[in-house]
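Below you will find the structure I want to go over with you.
With one protein chain held back, the other chains of the complex are shown just where they sit.
Take a look at chain A:
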Amino acid sequence: MRIDYTIEHPIALRAAFDVEGFTVLLGASGEGKSLLLRAIAGLVSAQGEPFGGMAAQHRAVGYLPQGYALFPHLNAWRNVAFALRGPQRREHAMQLLERVHMAELAERYPATLSGGQQQRVALARALARRPQLLLLDEPTSALDPVTREDVVAELIAEVHDFGIPTLAVGHDPHLAAVADRLVLMHDRRIIQIGTPEAVYGNPASGAAARLLGYRNVHRGYVEGTTNAPRLAWPDGGVSFPINGQAAIGAHVDWMIDPAAIRLADVRDALPNAIPASIEVRHVDGRITQLGLRCGQSRLWVAMSDGMQVPESPAVYWPPTAIRCWTR
């Protein structure tokens, strides 16, 4: 489904992209992502398609706001039946609850349900309306971090099962990683669209890389000569050689893969090694990353097997490992 919306108030925003399967719109807080969803649902004034000019109650959208907004005075099945009419509304609500595996908790009130359970009831309630488009606002924000991945997997399975195009907005890279289609938003503009593989494999800019959760994205500028260009990194207080990816004098965002960084001892006096001090060890499953302080900034280094941490560490990397985007 093609989304094309223009909002003027309270902030100016234009967004045009296709929603296919589970589409995630990724953007930092304050970009107006929630506002866009509310505009599509007809809750704030805006121009655009689909549903342009229709009152909120006539738009066939299923809208799940942050925190899900279940009616606290109604139990789970009455929440779902809220959008239904007629004598079969209870039966129909129970069928929907069954499809999201919540039938056993149909009599429970929202306050007694976990975040993930509330989300499934809200999903069933939104589906009861027979929407042509599902809108999810920060679907992972109210979830327990321990169960989040499972709840999201369940959510995506259900969304695929119902076959309704879904637009989820958020700033959580975990959500982006499981999308069918990814849309990146920065400075209130769409900066990149594609499959997660394509977008993660080739971020369009430093801002895109930061949104995607890449570590070691920094600012700098190119100096030196065309034959021997160097990247100055003001926050790190150093400069190092790079390949000729950008013109001399260009201000760039640059990135380095934590796995591409090598550790050495300062006393070995390797050329272009940058002295650093260890701030934090980040152990995530079998992968350990070290947070190293370089000047005013921080570099993350992935520890490979058998990698030794020297007493006074320094970092170095091949010039080919640096990725640059002109700002």
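The rule we apply is simple: a contact is a pair of C-beta atoms (placed from the backbone, for glycine too) under 8 Å apart; a residue touches a chain by one contact, two chains touch by 3 or more; residues count from 1.
Just so we're on the same page, contacts and distances are computed from a predicted model.
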UniProt name of the unshown chain, from "MoxR-like ATPase", "ABC transporter permease subunit", "Aldehyde oxidase" or "NADH-quinone oxidoreductase subunit H"?
-> "ABC transporter permease subunit"
Looking at the whole complex, which of A:M1, A:A16 or A:A69 touches the chain that is not displayed?
-> A:A69
Among the options A:G42, A:P229 or A:P258, which residue touches the chain absent from this view?
-> A:G42
Decide which residue listed in A:R125, A:R148, A:H186 or A:R230 touches the omitted chain of the complex.
-> A:R125
Interface residues of chain A (partner: the chain not displayed) | 41-43, 55-59, 61-63, 65, 69, 71-73, 82-83, 125-126, 128-129
